[in-house]
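Removed: one protein chain of the complex. Kept in place: all other protein chains.
Which chain is which? They are A, B and C, in the order written, and residues in each are numbered from 1.
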Amino acid sequence: MTTDYSPSELMAVAGARELKDGQIVAVGLGLPVVASFLAKQTHAPNMTILFELGVVDPEPIDSGVGLADPRVWYRAKVHSSFVDILGTVLHKGRVDVGFLGGLEVDQFGNLNTTLVGDPRGKFKHMVGSGGANDIASCANKTVIIIRHEARKLKETISFVTSPGYISGGSARADLKMRGGPERVITDKAIFGFHPETKRMQLLSIHPGNTLDDVLNTMGFKPEICGNIPYTEPPTQEQLRLIREQIDPTRMYMG
Amino acid sequence: MTTDYSPSELMAVAGARELKDGQIVAVGLGLPVVASFLAKQTHAPNMTILFELGVVDPEPIDSGVGLADPRVWYRAKVHSSFVDILGTVLHKGRVDVGFLGGLEVDQFGNLNTTLVGDPRGKFKHMVGSGGANDIASCANKTVIIIRHEARKLKETISFVTSPGYISGGSARADLKMRGGPERVITDKAIFGFHPETKRMQLLSIHPGNTLDDVLNTMGFKPEICGNIPYTEPPTQEQLRLIREQIDPTRMYMG
Amino acid sequence: MNKLSTLHDAVASIPPGSHVALPGFAIARCAMAFAHEVIRQGINHLTLSQCVGAMDADILVGAGMADRLIYGGGSLDRFGRLSAVNRGIETGTLAAEEYSSLSVTFRYLAGSLGLPFIPIRSLQGSDLLRNLKERHPDDVAAITDPFTGEEWLALKPLLPDVAVALVSAADEEGNAQIDGPRWDNLEQARASKRTIVLAHKIISTEEVRQHPDRTVIPGFLVSHVVHVPFAAHPCSLFKAYDYDADHIRLYAEAAQNPESMQAYLDTYVFGVPDHAAYLAKVGGEELKQRISADPQRGY
Partner (left out) sequence: MNKLSTLHDAVASIPPGSHVALPGFAIARCAMAFAHEVIRQGINHLTLSQCVGAMDADILVGAGMADRLIYGGGSLDRFGRLSAVNRGIETGTLAAEEYSSLSVTFRYLAGSLGLPFIPIRSLQGSDLLRNLKERHPDDVAAITDPFTGEEWLALKPLLPDVAVALVSAADEEGNAQIDGPRWDNLEQARASKRTIVLAHKIISTEEVRQHPDRTVIPGFLVSHVVHVPFAAHPCSLFKAYDYDADHIRLYAEAAQNPESMQAYLDTYVFGVPDHAAYLAKVGGEELKQRISADPQRGY
């Protein structure tokens, strides 16, 4: 057992653990790419990786600056279109897991990637949705990966770009929306969602952190039931794959 | 001036005259293919020819047995799909002229390609619609090419596969349907449609036929206004193109 | 994942009563080898669908495998009508739901995109629509355009249990390439729960990765990949082989009445154990030579 790993590496490994063999996964750039390729190179060789613009199962040999970088389209099995990927796979209901990130997330897993500040007052406009709202709306489940900071894990967020459980409870189901967030992975802990309230519920704490470390750096108190275990750390093999094969230039792991 | 041409050749030439340069034309097999290629090789070089299954502007060197024959896909500019041709061109409203044929046509230009006999009693089932109903519903105008026989030009047809002006008058417009039949070309005459009643109206009689020849071999009396001229016969050049280049084996001209 | 399978096993995966989307268009790219094996295994009570009815549907109906056909009309082009289908409609043994090419296409398209319904201009004012409203009122409906208030016809998505794709080449995962026009086949695969691929040629995944724009059916939709050269015979596969006019005539003649149809099936379907034996019977190597396509012309 080793403690020689970064919080980002643990997040990527935790993301990989959410993926099962044979699943279809919609991925944006950054940590989710590392998580997906890691899963595919270990326990999920038959997983399918989708990029929204029309790319299926690439095998990049160089890191890219984003989905628009041809480096991440390299050796794909399919080059097609938004209609093909977001329409006939995601909207059709074939995406098992979608990864999402964001500027802010609230206790119900609603995500903001649109703006910071008050949308009715002074605000700074950011990236917006891209395929994020579509993944949040149409995937059979989503996994959120976000830094653990009070300004990111907030009681109220400035803008709901990608809905989680909306106002909690049955709010999402009432709108007949499928899926919803299943996990929130931060650099301090992993959360699920309480089956009734649909509020974030602490599932595990990353080794090296205390419960207070987790709670004092977030803007709301999550549901906590019983004893909280530590998150399983990465294996040597997982770390080797990340460092030597998947992200040798540390483009995605920051 | 020559009279050395067959009724089929005159029909093909009359069909070609309905096409203007730059138009987009949806074509089934048979005489309409001859009419379209003839127009393209004479006065309409920039016309676009579409086959429903996903073929644009082919240049066949061999005659085919139908749209499913790769001979008629040869040297096309596009090989695509029903969605592409019937969806994004025809349904979108970009098809200027569609050619239709059939077992029976009535005075309002409604066409039957589905069955002969009484659909509620004993009947013989035929080809059905294919893209014919779609062309009749979505093209900006249609041209019907049909043999001039009383069993084909009928007061009442057994089945409306492809609607013309339905029950006449404003019936088609009331359904907010665009287009409608503009011409019916037979081997004895050319008809248009009366602007008010939307009944077939005799426009010209092919040389060698009398008005009685036309009227006695059809199942209803068309509208007739004023003196009816003779149909302009094919030119030598048109006949040469049909016989030497477009249908040398007389596959389409029967 | 290696999904290579025998035709026997791929066909055996289809339960009786399934809805099968067929790839043929009249006499092009028909899944004849598939249809023969379905008939041999006696998988019946099928619902079949395709935009334009083709020889693969006709032989399945003629052999009594199908109860229901959802299609837009069809023929064997100049070789004649779909005699078995027509006879089924005329005698009432086949429940045919008759549309047009585009209306079936739009039903597949809606199914492929996960749309709950799709508006369409076709069918209005026709007896096709009158019949559908009378006999299949759950598949067509009136809908009001919320933006203009205009009335439209809406169609229900078509969601087959399995699509059969007959393709030029595929890898062992099912990533498939089709030469020539593709009519409704891409939407069929995407609308269906799963797809069975019959490939004229098996290529490596490495080759798939060299030409990602040529993959028209992605492997994740595919349950079985079967290597079946000349699977469309007597129909054609663009750039691979031409149709066999003599055998189509023989079929078209046989299909005209139940007795000769049965004799055809006895000889060419039940009389052979598999597609290789069928090919040997209909001409073997000489046939393959004769119908092999000129790569430039495609036929």
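To be clear about the criterion, a contact is a pair of C-beta atoms (placed from the backbone, for glycine too) under 8 Å apart; a residue touches a chain by one contact, two chains touch by 3 or more.
Being a predicted model, the structure only gives us computed values, none of them experimental.
Asker: Just to verify: which one of A:Leu86, A:Val143 or A:Val214 makes contact with the chain not shown?
Answerer: In the full complex, the listed residue that touches the missing chain is A:Leu86.
Asker: Can you work out which residue in B:Gly93, B:Pro207 or B:Pro229 touches the chain that's missing from view?
Answerer: B:Gly93
Asker: Among A:Val127, A:Ala150 or A:Leu211, which residue is in contact with the omitted chain in the full complex?
Answerer: A:Val127
Asker: Determine which one of A:Ala68, A:Ala150 or A:Leu211 touches the chain that has been left out.
Answerer: A:Ala68
Asker: Sort through A:Leu19, A:Ala39 or A:Leu53 and give me the one touching the missing partner chain.
Answerer: A:Leu53
Asker: May I ask you to list the residues on subunit C that touch the chain which is not drawn?
Answerer: On the subunit C side, contact with the omitted chain comes from 114-119, 121, 138, 141-143, 145-148, 150, 152, 154, 156, 179-180, 213-214.
Asker: Residues on subunit A that touch the omitted chain in the whole complex?
Answerer: Against the left-out chain, subunit A lists 29, 51-55, 64-71, 73-74, 79-83, 86-87, 90-91, 113-114, 119, 123-134, 136-138, 159-163, 166, 171-172, 175-178.
Asker: What does the interface between subunit B and the hidden chain look like in terms of residue numbers?
Answerer: Missing-chain contacts on subunit B: residues 22, 24, 45-46, 48, 55-56, 59, 73, 75-80, 83, 87-88, 91-94, 138.
We take it that only the chains that are shown with their structure count from here on.
Asker: Centroid from C-alpha atoms only, then distance subunit A to subunit C, rounded to Å. What do you get?
Answerer: So the centroids are 40 Å from each other.
Asker: CA centre of subunit A versus CA centre of subunit B: separation in Å?
Answerer: From the centre of subunit A to the centre of subunit B is 58 Å.
Asker: Would you give the residues of subunit B that are in contact with at least 2 other chains, written as numbers and ranges?
Answerer: none
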